[in-house]
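Note that one protein chain of the assembly has been removed; the remaining protein chains are unaltered in position.
For clarity, chains are labelled A, B and C in written order, and residue numbers in each chain start from 1.
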Amino acid sequence: MSCSLLHSRSDDDQVFALGDYEAALPRWCPGCGDHGVLAAMQRLLVAEQLQPDQTVFVSGIGCSSRFPHYVKTYGFHGLHGRALPVACGIKMTRPDLTVFVVMGDGDCTSIGAAHWLHATRYNMNMTALLLDNNIYGLTKNQTSPTTPIAHTSNTHPYGAALPPMNPIEATLGFTNASFVAQTAEWIPGHMYATLRAAYRHNGFAFVRILQRCPVYTPDIFQAAVKKPELAELLVHDDGVVVPELDRIYTRQLRHDPGDIDAARRLAEPTDVIRLGVFYRNESHPRYEELLQTRRLTTDEKIQLLNQELDSYAV
Amino acid sequence: MSCSLLHSRSDDDQVFALGDYEAALPRWCPGCGDHGVLAAMQRLLVAEQLQPDQTVFVSGIGCSSRFPHYVKTYGFHGLHGRALPVACGIKMTRPDLTVFVVMGDGDCTSIGAAHWLHATRYNMNMTALLLDNNIYGLTKNQTSPTTPIAHTSNTHPYGAALPPMNPIEATLGFTNASFVAQTAEWIPGHMYATLRAAYRHNGFAFVRILQRCPVYTPDIFQAAVKKPELAELLVHDDGVVVPELDRIYTRQLRHDPGDIDAARRLAEPTDVIRLGVFYRNESHPRYEELLQTRRLTTDEKIQLLNQELDSYAV
Amino acid sequence: MATITQERADMAPASAAAERTPPQRLTQHILEIVSDSGEGAQKCGQIFGSVSAKMGNGVWTVEIIPAEIQPPPRSAPGASGNRIRIGSAPVTNWGDETNLVVAFNEQALLGRHRLDALADDAIVLIDSQWKTHADERIRAEWDAAMEEMSGKAYRFVEVPIETECLTLVENPRRGKNMFVLGLLAWIYGRDLDRIREEIAFAFRKKSEEVYQKNVDLLDLGVKWASENLDFRFEVPPMPEVEPRVVMNGNQAVALGAIASGMELIAMYPITPATSVSHGLAETFSKYGGILHQAEDEIAAAGFAIGASWSGKTAFTVTSGPGLALKTEFLGLSVMTETPLVVVDVQRGGPSTGLPTKVEQADLLAALYGQPGDSPHVVLAPATIEECFHAMITARRIAETFRMMVIVLTDANLATGVQPFRRPEPVHDWFALPPDLSPVPDGLRPFDWDPDTGLSRRFIPGQPGGMHTTTGLAHDEASRVAYDTATNQRSSTMRSRKLAVLHSTMKPPAVYGPDSGDMLVVGWGSTKGAIEEAVDRAQADGLAVSSLHLRFLSPMEPGLRPIFDRFRKVMTVEINYSDDLGDPYITEENRRRGQLAWLLRAQTLTDVDCWTRVLGEPMRPGAILRAIRSHMPAQTTPKKGGAA
Partner (left out) sequence: MATITQERADMAPASAAAERTPPQRLTQHILEIVSDSGEGAQKCGQIFGSVSAKMGNGVWTVEIIPAEIQPPPRSAPGASGNRIRIGSAPVTNWGDETNLVVAFNEQALLGRHRLDALADDAIVLIDSQWKTHADERIRAEWDAAMEEMSGKAYRFVEVPIETECLTLVENPRRGKNMFVLGLLAWIYGRDLDRIREEIAFAFRKKSEEVYQKNVDLLDLGVKWASENLDFRFEVPPMPEVEPRVVMNGNQAVALGAIASGMELIAMYPITPATSVSHGLAETFSKYGGILHQAEDEIAAAGFAIGASWSGKTAFTVTSGPGLALKTEFLGLSVMTETPLVVVDVQRGGPSTGLPTKVEQADLLAALYGQPGDSPHVVLAPATIEECFHAMITARRIAETFRMMVIVLTDANLATGVQPFRRPEPVHDWFALPPDLSPVPDGLRPFDWDPDTGLSRRFIPGQPGGMHTTTGLAHDEASRVAYDTATNQRSSTMRSRKLAVLHSTMKPPAVYGPDSGDMLVVGWGSTKGAIEEAVDRAQADGLAVSSLHLRFLSPMEPGLRPIFDRFRKVMTVEINYSDDLGDPYITEENRRRGQLAWLLRAQTLTDVDCWTRVLGEPMRPGAILRAIRSHMPAQTTPKKGGAA
């Protein structure tokens, strides 16, 4: 219905600088990993010169979901767990818009799990970020599905009972998954390259970003931050390659994102943290394209409606 | 909390016959696959001599969810999509009860998807059946997530737009999955053996039962029913082996349910219908066991409570 | 198509029998055809109904649907068919008990009998084969059924339906319905040409031979009737009426949505709302519309809100359990002032309740279900025609006021079929394409007008309009705001919009004299039945009038002055209320009908109520009895210190 809207663009020649994408001053804690994600995203917006008024950030509720307030584009800060349905409604109505979705781990993998699974299946062209700090931050320290087993929180003072959910493994099992990647906010170069690959992917791009929460989970990613050898980069021309990291991140594995079986094997829990594109496949249809129809003028509609009414005539 | 309840059992020496498990007359359409599932289940109840008053069937809403009304045990016919949370609450409170869950494809994989994913992760000891007729039956013919692409229904008169969801593939991606199997209601022997294996598994056993709906999806499983060669049986001593089927179902594959990678490969969409146990792993902890605590007498509670109140004393 | 004269010439019955049996003139009659499901009674009824409408009768058709998808044959609960009320004036409701029934077997008949659906003196045309059936079990069932029904004065007419059909077809399950249509055509003098047209249309995808076979069965029925029956009825048509369309309330909602210019529906299937989407699934895309079947009702609401927020007002359709799930998103729509239209086709509750049956018990949930203060509009069409126009009104209000609008219909409107004046679509019904022009400097996304609370929303794509919409408390610039003043101010602005809408409304019109002993107040689908009951009451000399409300939020103005002119005010609703006189029930603890409760708070009038939750539409006769039994004694003071 929105094809015609495409022609409503303005000042296409304008060049956008970082400042053009900066909105309210971020209110995250000092040292919060979300700051880094925001920086990488704004860098991407500049690099891709995305029209602020043609770009939308949709989020749920959580520390991470404050994201849209800090980017000077259109934003929708909705309900806890429900970012994806709103984003899908937007993209369906306005395929001309660039849509980013920002979710927390509780937001996406707990209360939002059904939408996560189904949005993956709809495979609409948007970029979905899971800012995974392994904890409920905004509500002050409760266990999330990705919280490591035995980690203590306010709801599990004696330690989480269950092994953590593996969002990459899960997404790879969702029908129609077309882009599944993992990166870490403390490796800006890798995060940027991954966000760019996700943005450029034509379909539903799911990126899990390992994110530090110095307040409630300071310990969790500490080791990985200090020891690059704990991370293994999945590299491939169809995935992400970040040459400048080669010196520090020597542990690298060539992985073809087209190989789903390999992707699933690599996604299984291990003590190394694998970063990169696990799976990518652009052959899946995009739901918004399947449903697009020609936009009618009111006159055309009236004519059709009269015909239809006649078929009900007494 | 309920250990003590275990001792409240009665007449343990009684022997139960089929009739002891028969309740209201099934109201499903003639030829509905649900009749067969009911028969197989009642056969299992007899074989395992399950105490009717110690057994609970929990369901959502749908044709298939009428199941509990037809079995003379305790039953909870709850809300559409919400059978699993209720079942988990029951099992947590009463580990002494045997719990079966009956869901439809819309029930489990659409509106109930979040609970499906999380109940798998909780891995409580119960048997969950997905009666998958690839359609919304009770509401009279709307597309479900498992409806084949291009299949027409009342909500998609021009054919389903998306490829069908693959529940086996999805479940195999869910963290903590411990038993994942598929069977077909038109092969009673195989269905029975699969239900028995699921029941005997200590953990959350998920069984997808391909189910015919002669009213709305008569065509879908017709070929498979007529042509045994379209089905491939996954056989293994730790899975299901049904010798009497060997003559008709010649297409068989030895698959070790302990091999997750193989399981996932076998679960990928193909034109053959694979039946059997894809994955089984009893090493995962069961949530209800992790949370069980000693049941206290009221006196003990009062004593503890007084201590706790004292810690708040002015 | 046949000309008038031809029609007349061929008006059934053209036989001598017709002359022998002069028709009895009636102003209205209710007939129904019941069979096992799959025997085609529904098609028979549909054709009879639409031909009657085309001949100029007022018509109200209701499907008789069994609880199961495919119930066993010859079972009472399995009765399936069609119930048609025809009149020589517009018919506004399904009426009282059935006057004439054609039953394919005695069990289907029994099902109807047990529901009290048949008039004491109903004429029952029944297939005689079962009475003398070879299977003695069946003969026994027949006898038992007759025994059970013996209390009533039904007038049985045994018809060898199957035997007759077998003279033309092998499998009577496929033919009986046309034979029966023939019987009815003769009894009610229906136009056979028109019937043949309908048959031709019904079987347009089948062979000429199939068509001929059905027409032969039709003629056989006419012939049998003319030779064997000694009664006929004539329900004269209305004088030439303006062009009409005939459809059910869900079809009207779907067409109304199209006429409103909305272009996206997100829904999740639920009875009895789903058929709205079935209609749209066929046609919506031709209008550039999009239908999204979501994974659940929550996602459907979110999807629709996303669509509205980024373009044009979208809508969602559901029923009780789905409304419950949408609750949180409805609050978000209110808080973010994102237009949204929500259609709730009410069914029997609470919980899963009675999915296929009618109830009006979602009113308070629609009004107050959302935690926090959530001002929004609730309106309830009273007729199938209004279902169409309500969608246009709802869309316009939603957009003008940046408001969530709930449209309450019910299973009675959703499944009732009735002819009404053909809508003539005009431009201003349709929403305009979203305005994507640049946002003037200094304008903010919530620049509430301090008087009206109205503000202009920004849509993505509008240069200069960038902002983040949030469900948290926010100020004019859509910034999250935790301070005391902003929350008080923004709450006031969201609420003010309802007062502004209210200020544009006129008091509702009283049906009947505008003062008297009793005023019956209703809302939604009960209008026709209430007004018919009021007409009869007035004919009996009772000083009763009625009032029907469409807007429940904001409540329609001027009620108190109207109420003051009546000695008693009573609502009639299809929802639950305690009955005075029952154990433990007092004036003080009595739980009242939902509208009655609202009106008491609104007008401080001691509004009484008479409500039932029988899972069926109100019968005018039952309402009339309630009116009689609730008439104020000449002595009662108008307002007692009730509570």
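By our rule, a contact is a pair of C-beta atoms (placed from the backbone, for glycine too) under 8 Å apart; a residue touches a chain by one contact, two chains touch by 3 or more.
Values in this document were obtained by computation on a predicted structure and should not be read as measured data.
**Q** The chain left out here touches which displayed chains?
**A** Counted over the whole complex, the chain not pictured touches A, B, C.
**Q** If I consider the whole complex, including the chain that's not displayed, which of A:52, A:137 or A:257 touches that chain?
**A** A:137
**Q** Given the contact definition stated above, which residue among C:132, C:163, C:351 or C:437 touches the chain not shown here?
**A** C:351
**Q** Please pick, from C:149, C:181, C:325 or C:431, the residue that touches the omitted chain in the full complex.
**A** Considering all chains, including the one not shown, the answer is C:325.
**Q** With the full complex in mind, choose from A:58, A:92 or A:111 the residue touching the hidden chain.
**A** A:111
**Q** Quickly run down the residues of chain B that touch the omitted chain.
**A** Within chain B, the residues touching the omitted chain are 1-2, 4-5, 8-11, 23-24, 52-54, 56-58, 61, 68-69, 72-79, 82, 84-94, 96-97, 114-115, 117-118, 291-296, 298, 301-302, 304-306, 308-309, 312-314.
**Q** Can you name the residues of chain C that touch the chain not displayed here?
**A** 67, 77, 114-116, 320-321, 323-325, 327-328, 331-332, 334-336, 344, 346, 348-357, 359, 361-362, 364-365, 367-375, 450-452, 470-473, 480, 482-485, 487-488, 491-492, 495-496, 498-500, 502-503, 554-555, 557, 559-560, 564, 575-576, 578-579, 582-586, 588-591, 597-598, 600-606, 612-616, 639, 641-643
**Q** Residues on chain A that touch the omitted chain in the whole complex?
**A** 27-30, 61, 63, 79-81, 106, 110-111, 113, 136-140, 142-143, 145, 154-158, 215
The rule is short, and it goes like this: only the chains that are shown with their structure count from here on.
**Q** State, to the nearest whole Å, the distance from the C-alpha centre of chain A to the C-alpha centre of chain C.
**A** Centre separation, chain A to chain C: 44 Å.
**Q** Once you find the CA centre of chain A and the CA centre of chain B, what distance in Å lies between them?
**A** 32
**Q** Going by the touch rule set out above, which residues of chain B reach two or more other chains?
**A** Residue numbers touching two or more other chains: 110-111, 113, 145.
**Q** Using the touch definition from the top, which residues of chain C touch two or more other chains?
**A** Only 285, 295-296 qualify.
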